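Complex shown without one protein chain; remaining protein chains in place.
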Amino acid sequence: MADKDLIAKRIAKEFSDGMILNLGFGIPNAAANYIPKGVKVILQTENGGLVFGPTPKKGEADPDLGNSAGSPITMLPGASAFDLATSFGIIRGGHVDATVLGALEVDETGSVANWKVPGKMMPGMGGAMDLLVGAKRVIIAMNHTDKDGNSKVLKKCTLPLSASGVVDLIITDKAVMEVTDKGLLLKEVAPGVTVDEVKRITEATLIIPETVGTM
Amino acid sequence: MADKDLIAKRIAKEFSDGMILNLGFGIPNAAANYIPKGVKVILQTENGGLVFGPTPKKGEADPDLGNSAGSPITMLPGASAFDLATSFGIIRGGHVDATVLGALEVDETGSVANWKVPGKMMPGMGGAMDLLVGAKRVIIAMNHTDKDGNSKVLKKCTLPLSASGVVDLIITDKAVMEVTDKGLLLKEVAPGVTVDEVKRITEATLIIPETVGTM
Amino acid sequence: MPVVKSVEEAVKEIKSGQSVMVGGFLGVGAPIKMLDTLAETEVKNLTLISVVSSNPAGNFDLAKLISNRQVKKMITSHTGTNRELVQQYLAGAVDVEYNPMGTWTERIRAGGAGLGGILTPTGIGTEMEKGREKVVVDGKPFLLYPPLKANIALVKAHRADKAGNLEYRGLALNSNPVIATAADLVIAEVDEIVETGEIDMNRVGTPGIFVDIIVKGYGDEERKEIFEELWTKSGLLR
Partner (left out) sequence: MPVVKSVEEAVKEIKSGQSVMVGGFLGVGAPIKMLDTLAETEVKNLTLISVVSSNPAGNFDLAKLISNRQVKKMITSHTGTNRELVQQYLAGAVDVEYNPMGTWTERIRAGGAGLGGILTPTGIGTEMEKGREKVVVDGKPFLLYPPLKANIALVKAHRADKAGNLEYRGLALNSNPVIATAADLVIAEVDEIVETGEIDMNRVGTPGIFVDIIVKGYGDEERKEIFEELWTKSGLLR
């Protein structure tokens, strides 16, 4: 299984029936493909909709139905459409049960950086800062290390923060870690990955319980 | 002509084509009956509607169409319905051209009291405080004196204020007065009423110009 | 997903001493069946959060709760249409917190939308300033009010689908969409409950995620009769 699929599949295990979810683009969004049978979640797109479905086929796209990436989507029975003031009222007001977002860095205090690399990359925060502060549960999904092998799971983020002390769970291609008051608790390791290996590629201090599961 | 009709008719002269108006109950509302031919105004009801019409006939009332007094109304072509957040956004945001409200007292600084008589009468301010602050032009319509003949046009209001320094024009059964930086400018007197009589029944200091019109 | 209950069952969720937001404006858009049922219970010491008080036509909607003395406090903008409420207030039997109508609405919206409070020009230079912090922005003073939330919101809509999406009609929406966002438990009384998918996404005034319980109210026909009688009695319909 590719790392991406491993992460997406693991994210989906966090979903339970009736949850209202906002999934970031890329891997988080792919988690929707692994939702267990019988579990129905409600997906929000922060540009102003609830209960959306798959990408339409060619010839069937509605120019008034796009998601927060500007891609065509479909709306399912029970859908609603609303403006951005309502959409971010939903987000900031704590009405989203969980959000899953990617990150450039995350740290053991639950802080996260995912909106800019000064002087280099300036995507902007979009709706991420509001989601990080407003969602009841924040899950960060990303690769454990960058292209050069440097840990993205840090003692303290070095890049400009998106939010401070908000992350609940970190899911990477190597491990699952819970953010606790005392630091990062290692919950699971990826198949074929040892606890020692995770420790080696993690800059943050890990709390290692007696038993560590497998993702 | 009854005093009420005199006031209502005079209020209507302040309306011009296309104006967005919010009229208080009683005399202000009655002004709608005197709108000059060819002048079309847009009436707001602060409970959430624009472009409303007359009271329906028996058997034709819609339980979902009431005005801000809880009375049945009709909506005209071009009407819109919205929630209170939008309605008071319209009001406080300066999108209402003029409001006409009754008052217990008004003073020469443009302050007005119309929401309570401590220990005696507690109607509450309803939407009046927002209208007084938000409407582009504030017109107060009332009797010049109370039942005991005491002036309601004062140097300084004695009752708890609804808003401070917001009134543009005062229309009573005796006179029309403009609120200026220097005080109340007497613009018109009622038919059969002399300038001296108005001065006598007005506690506020009046500025009397060379010519005073007739209402 | 919300559950469909009977009015009687739903009203049992309301406990003495709780804060209850009630939608509607002088009866229009009010959850009158739930209020009628609540007036038949022993529930008391309620803090009612309603934008205005009851319809001037009399013993209708909120008025029953007031005359039953089930209310210990009101947060509202207007009491003038309910003489008994004003008398109870002047006698010290009930507490009233007056908020200007726009302020009342924005405070609840802020509560539902996760904002820290509101900054309004309304009430500057009046006794509304008492006990409130003034915040100056770009040289102009504004009153800071904290957000307002409640234990329960009793909402009235025209229709609900089984996913809880609410469709409003005419001027009956008023305070309903806002209060539906700001309570721990939201109960919606509707004229009709329809299958999920029957309400056009463009006509959803309150998304289903806000709604916990749906109850069937009096319905269109009966409501028309009730209001016709109310308005005829008070001389407004001839």
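Should a chain be cited, it is by its letter among A, B and C, assigned in written order, with residues numbered from 1 in that chain.
One rule holds for everything that comes next: a contact is a pair of C-beta atoms (placed from the backbone, for glycine too) under 8 Å apart; a residue touches a chain by one contact, two chains touch by 3 or more.
Remember, predicted model here, so these are calculated numbers, not experimental data.
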item	value
Which of A:Gly49, A:Gly78 or A:Gly102 contacts the chain that the document leaves out	A:Gly49
Identified contact with the non-displayed chain, of C:Lys33, C:His78, C:Lys156 or C:Arg169	C:Arg169
Identified contact with the non-displayed chain, of C:Gly17, C:Pro146 or C:Gly219	C:Pro146
Absent-chain interface as seen on subunit B, which is shown	18, 20, 42, 49-51, 75, 77-82, 85-86, 88-95, 133-134
Where the missing chain touches subunit C, by residue	106, 110, 113-121, 135, 137-138, 140, 142, 144, 146-147, 168-170, 201-203
Touching residues (missing chain, whole complex) on subunit A	45-49, 55-59, 61-73, 75, 81-85, 88, 91-92, 111, 115, 119-130, 133-134, 160-165
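Methods note: only the chains that are shown with their structure count from here on.
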item	value
Middle chain, criterion being Cα centroid separation	C
Pair joined by the larger number of C-beta contacts - A-C, B-C	B-C
Centre-to-centre distance between subunit B and subunit A (centres being mean Cα positions), rounded to whole Å	55
Distance from subunit C to subunit B - Cα centre to Cα centre, in angstrom	28
Residues within subunit B bordering two or more other chains	none
Residues of subunit C touching at least two other chains	109
